[in-house]
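Every protein chain but one is kept in place in this view of the complex.
Note that the chains take the letters A, B and C in the order they are written out, and that residue 1 is the start of every chain.
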Amino acid sequence: MLGYIIRRLLAVVPVMIIVALFVFLILRLTPGDPAAILAGDSATPAQLERIRDRLGLNLPLYEQFFQWVRMMFQGDLGVSLISNTPVSTMIGQRIWPTLNIAMLTIFLSVLIAVPMGVLAAWRHRSWVDYAVMSFSVLGFSVPVFVIGYLFIQIFAIELRWLPVQGYTAPTQDLLGFFQRALLPSFTLATIYVALIARMTRASMLDVLGEDYVRTARAKGLREGSILFRHALRNAAVPIMTIIGTGFALLIAGVVVTESVFNIPGVGRLTVDAILARDYPVIQAMILLTAGLYVLVNLLIDISYTIIDPRIRY
Amino acid sequence: MAHATQPSAAMQTVLGMLSLPRQWRLGAGPMVAAVVLFLIVLSALLAPLYVPYDPMQMGSLNRLQPASAEHLLGTDQYGRDLFSRIMTGGRVSLLIGVGAALFSVVVGMMIGLVSGFFRAADAVIMRIMDSLMAIPAILLAIALVALSGPSVWSVIVAITIPEVPRVVRLVRSVVLGAREEPYVEAAIALGSSMPKILWQHLMPNTVPAMIVQGTYICASAILTEAILSFLGAGVSTDIPTWGNIMAEGRTYFQVKPGLIFWTGAILSLCILSINLLGDAARDMLDPRLKKREA
Amino acid sequence: MMRFKNDDKSSSKAVLDIRHLSVRLSGEEGPGSLVLDDISLQVHEGETVSLVGESGSGKSVTSLAVMGLLPKGALEVSGGEIDMDGESLLTLTPSQMRTLRGQRMAMIFQEPMTALNPVMRVGDQIAEVLQTHRELSKRDCRDRVLDVMQQVYLPDVARIYGSYPHQLSGGQRQRIMIAMALALEPKLLIADEPTTALDVTTQAQILSLIAELQERHGTAVLFITHDMGVVAEVSHAVHVMKHGKIVEQAPVETLFRHPSEEYTKRLLRSVPSLIPRGARSQESTEPVLEVSDMQKVYSGGGLFLRKPGTHAARDINLTVKRGQTLGIVGESGSGKTTVARSIMRLIDPTSGSIRVAGKEVATLSRRALRPHRKHFQVVFQDPFRSLNPRWTVGRSLVEGPVNFGTPRHEAYERALEMMELVDLPGDALERYPHQFSGGQRQRIAIARAVMMRPDLLVADEAVSALDVSVQAQVLDLLDEVQARLGIAILFITHDLRVAAQICDEVIVMQYGAIVEHGSAREVLSNPRHDYTRMLIGAAPGREWDFANCCELLSA
Partner (left out) sequence: KSDDTTITAVMHSSLRVLDPIITTAHITRNHGYMIYDVLLASDEDFNPQPQMADWEISDDSLTYTLTLREGLMFHDGEVVTAEDAVASLERWGERDSGGQLIFDVTESLEATDEHTITWTLSEPYPPLIDTLAKQSAVPAFIMPARIADTSADSSISEHIGSGPFRFLEDEYEPGVSVTYERFDDYVPREEEPSWMAGGKVVNVDRVVWTTMPDAQTAINALTTGEIDYIEQVQVDLLPILESSPDVVVENRDPLGYQTMGRLNFQHPPFDNKQIRQAALLALSQEDVLATMMGDSEYYEICGAIFGCGTPLADESGSESLTSGGDPQAAQQLLEEAGYDGTPVVLMQPTDVTSLSAQPVVAAQALRQAGFEVDMQPMDWQTLVNRRASMSAPDEGGWNIFFTNWMVPEITSPLINVMLNGRGEDGWFGWPEDEELEALRREFIAAESDEERQEAARKLQVHTLDEVIYIPLGQYIMPQARRDNITDMIPSPVPVFWNIDKQ
C-alpha cells in the first residue's frame, strides 16, 4: 500500500507533463491575444506587434513551451501578462477562499445528503423518497444563480441575518468567515446535496436487499445502525467517489457562485484569465488543479480500500 | 398534468398491443413520466409549426412585457415572445442535454469498466483521466470552436470531455468492488471473454449510479450550454435554448422572474420525468427490487 | 450401540409454538402460491427439534418466518400463529421484535458467505451483538468475543478476529455465524444447516457446545439439517417436510426405527453408507490433472505495514486420472478450497505446477487460459454468490456453452434437461437466484458446471446443502456423466459418507498439507494418520444403518 501511494504520488509528474503540454497547445490554438487586451481598443497593429515581441509571444511555440517548463522547474510560475503581478501571488491570494468554501460546502453537503439518501432508500417509494427526488430534481435543474439570489433575498435583504457578498478569511475573523461563507456554501451545496443524495439512495437500494442486512436484523440491531453501519458502508464506494469528484470540482473554483457572492476565488481568476488569454495564469491554474486532483483522487482511491477491504490495487 | 392520465392509459394499450414482456411494462408513475417526456420532446420538435411568433423576432418597443393574450408568457429583454422561445428552446437544449449525457456515460462507461477491471490498465488510464479532468470546459469550448466553428456538436464535446473522467471514476469505483464478486470468478471459470464479463456481468452494477450521474449531466449540460454561449463558444445567443433564456434572464431575475421561472419549470419537469424513468429502469434491472414492490 | 436422545421434553414449557403457519408468495397480482402450508411444530425448553426434508420444502422459510425476517415483498405470512414463550410474534411491533432478536432468539443462517457483511471485520460483527444488547466496555467486549470464537474452535482467533469474511474458509465463516448466534446464549436457537461446511470433528465439537448450552440455559433448538447422522445424534424429535408441509413428525428413535411415511422411508434409504463402495475398474491411466509441489500463501495486506501472510497450502501433490474421482476431506480451514481455486486458476498459486489435460496452467495468463476453460469446471462452495443476482438462472446456465460456440437455443434445451436431472422445475430457468432455496442454488451450480462437459470437474462441497434423496440423485448424475464422458472429478467434502460412496481415492488435509493419501477403501476403513482416525471416529450416526432402520451390525 505504501508503495502504491508513493507510486501514485510520483505519477504527479507525468500527469503534470501531459496537462502542461495539452494546455499549452490548447491555449495557443485558441484565438485571442493578450497583447490586444493590454493595449486596448485604439492600438495600432504596429504597437500590438511590439507588445507581442516584448511578451515573448512571437517566439516559436516550442521555445515558449520549453521556456515555461524551465521556469516551472525552477518554481517560477511567471508573471501575469495583463497585470504584471507574479502568478504565484495571484493564486496565493485566490486559492484560500475557494478552498475554505469548498471544504465547508462538502462538509455541509455530506452532512445533509447522506442521511437524506439513506432515508430515501430505506423508505423506497414512500413520500420521503419522492421528497428527496423532488429536491434533487430542483437541485439539478435550477441554475445556481437563482438559488444564490433567493438566499440573498431572504437571508441578507429581508431578514438581514447575513451579509450579501464578500469574503473574510477564517484566520482573520472566524465568525465573519462563517457569516459570509454560509450562503455561498449552501448555494453550492444544493447541487451536491442533490447529487450525493441520489447516489446514496441508488447505491443503498442495491445493498439493502443483501443477506447480511437480514443478518444484522436477526442480531436485533437498531434500524439506524443497520442502515449506517452495515448498509451504508457497503454502499459507500460510489458515494465516496461522487463526494471526491465533487470536491475536486469545487477546488477548481465555481465561477457562478463566486460571482454571485463576490468571492475572490480561483474560479473567477481562471475565467478572467481565459477571457483575457493571460497564458501564465491559465497554465499555472490548470497545473495547480491537476495537482490537486491527483491528490484528491489518491485520497479517494485510498478511501476505497478502507471502505471495502476486498478492493486492492 | 391533469389530462396526462388519459394518454397514459392509451400508451399502456399501445404497449400492450406491442405485447411487450410483462417486466417491461411500466407502473403508473413512470408511465406518466414517459408520456410527459414524450410530450415535451414532441412539442419541442414540432415547435416551429405551432408557436405564435418567430422566436428570434425582436421588437424593441415590446421589451419585457408581462403575460398577455398576445404574448402568452410575455416577452424578453429583446421583445421576443417568451412562449415561442421556451418551446423552441427545447430543441437545442434537449439535444445538448441528452447528447452530452449519453456520450459521457457511454464513453465513461467503456473506459471505466476497463480501468476498473484491469489493474495494469488502471494506472495509465486513470492518470490520463486525472489530466483531462483538470482542463476547464470553457477553455476547451473556446478552443474547439476555434478549430471547428461554433456548433451544437462542439458544445456537446466540450461539455462531455471534462465530464467523462468523473463518469470513469464512478464506473471504476463500482467495478473495483464488483470484480471481487464470486459470480465474476464463475464467469471467468466458464470461459467468458473479457468484453462479455465487463459488459454483461459488471456493467449492470453501474447502471444505478449511471442513471443518477446521467440525469445530472443532462441537466447540467443544458445549463452549461448557456455559459458557453456567453463565451461565444456555443450556439448563437439569439437562438433560443433553455440555458440561454435562463442565463439572459439572470439580469431580469427580479424584474421579470417569468424568464427563469417558466423555463426552469419545464426543465425541472423534464428532469423529473427522466428521473422517474431512470428509477423504473433500474428497478427493472434489479430483480430483487422488482420483487420488493409494494 | 446408537444412543438416541430419549428424555421426553414435551412436558416442559414450549418455547416456540408454531400453529397452522402458512406463507405464500406475495406478488402484484393477487395472492401467490403457498410456500408453507399449515405448518405446526413446538420446541420445548432444552429440547432439540430437527427439521429435515426435501431441499426447497420450506425449512428456511419456516425459520425466517419465526424470526420475522421474510423477504419483504416476496414472501408473506398468510395464516397461522407463531408464539414464543407464550407471546405472539406476529403481532409484535418492529422494535419489540428487535429486542427479542439476538437476545432471546438467534439464528444461524444457511449461507454464511452472504450472511456476513463483507466489509466488516468478523470480530466486530460478533461484538456488535454484545454491544447492542449488553452494556460492556470495549475491552470486555473484545475478550468476550475472542472467548466465544475459541468456543466454536476457531484457530488463531486473533488473526480471524481482524479478518474480513472473504479471507476466511467456508467453515470458518460458518463458525463465525454460530458464534454470533451463541454469543448471548439465547432462549431459542434456530440453526439452519449450521455445520455443512464443517469437518466432522469440528462438527462434533460444535454440537456438544450447543448441547452444553441447552443443558445450562434450557435453550430450545430448532435444528435444520440434511445430515441424518446429525439428526440421529442431536434431536429429541424430528419433523419431516416436503412441499411446504410437515409430512411426518415423531420422537427421534421412533422415526428412525419405524418411519411411517413413504417419503421418510425413501429419505432414510438414500442416506449413503459409510462403508466405501467397491473399487471401480481403472480403465484409464491418462492423468487429467497433475498438481506438483504447489504452494499458496495469502498476503496479509495492511495499509502501511505488511501483515504476515497465511500459508494456506503447502507442498500439494496430487493426480486425478480420467474417469476417476479424487476426494479431499479434512479439517475446516485446511486449505481445500484454496487448492481447488488454485487449480481453477481463480487465484494464482505462489509456486508449483498444475497441469490440466497435459497443459501447464499455473503460469498461463488469464487470456491464454481462456480457451482451456472448457476443460475444467468448478462448483463453488458458496453457490449463491457465484450466480449473478441480476441474471435469470437460465442465462447463467447457458453462459458457458455459449462461450464455447453452442447455439443459444441448443444450450437452453440442454439447460432444461439439466434442470430435470437435478430435480428442479423447468420454470426455474426464468427465475432469479434469490428466489431459490440453498439446496436449489447448489443444484443450479452443479448443473452449470456439468453442462460444460468438462474433462475435470472440481466440486467444492457441492452436495452439502442437499437432502439425502436429492443428493443421491445428484451423485448418480455425476456418476453417470463420469461413466459416459470419462470426467475426472476432484471432490471436496466433509461428509465422509459421500466420500465413501463416490471417491476412488481420498486425500486428507490438515493445516494446509496432505497428511494421508490412498484409495477410498484404505483411507476410510483403515486410516493410518492420527488425524484421519479422529475424523472417522467423529462421523455422526456411525453406528446406525439408516437404510434398514437398525443398528449397524459391524458396529
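Heads up, the rule we're going with is that contacts are C-beta pairs under 8 Å (C-beta built on N, C-alpha and C of every residue); 3 or more make two chains touch, one makes a residue touch a chain.
Here the structure is a predicted model, which means the values were calculated and not measured.
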item: Shown chains that the omitted chain touches within the full complex; value: A, B
item: Per the touch definition above, residue among A:Q64, A:S88 or A:S259 touching the missing chain; value: A:S259
item: Option touching the unshown chain, where A:R50, A:R125, A:R229 or A:R312 are the choices; value: A:R50
item: Residue among B:V41, B:L64 or B:A265 that touches the chain left out of view; value: B:L64
item: Touch residues of chain A, complete complex, unshown partner; value: 30-33, 36-48, 50-51, 53-54, 80, 82-85, 90, 93-94, 145, 149, 152-153, 156-157, 160, 163-166, 259-262, 264, 268-269, 272, 275-277
item: Sites on chain B contacted by the missing partner chain, in the whole complex; value: 56-58, 60-61, 63-64, 77-79, 142, 145-146, 150, 229-238, 250-255
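Simple rule for what comes next: only the chains that are shown with their structure count from here on.
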item: Centroid distance [mean C-alpha coordinates] between chain C and chain A, Å; value: 50
item: Distance between chain centroids, defined by C-alpha means - chain A, chain B (Å); value: 22
item: Set of chain C residues in contact with two or more other chains; value: 71, 166, 434
item: Residue list for chain B, restricted to those that touch at least two other chains; value: 180, 205, 286, 288, 292-294
item: In the complex, chain A residues that touch chain C; value: 1-2, 209-212, 214-223, 225, 229-230, 233-234, 302, 305-310, 312
item: Chain B partner contacts - residues on chain A that touch it in the complex; value: 7, 11, 14-15, 18-19, 22-23, 26-27, 29-32, 124-125, 133-134, 136-138, 140-143, 145-146, 149, 191, 194-195, 198-199, 202-203, 205-206, 209, 237-238, 240-242, 244-245, 248-249, 252, 255-256, 270-271, 274-275, 282, 286-287, 289-290, 293-294, 297, 300, 304, 308, 310-311, 313
item: Chain C contact footprint on chain B (complex, rising order); value: 180-183, 185-194, 196, 201, 204-205, 285-288, 291-294
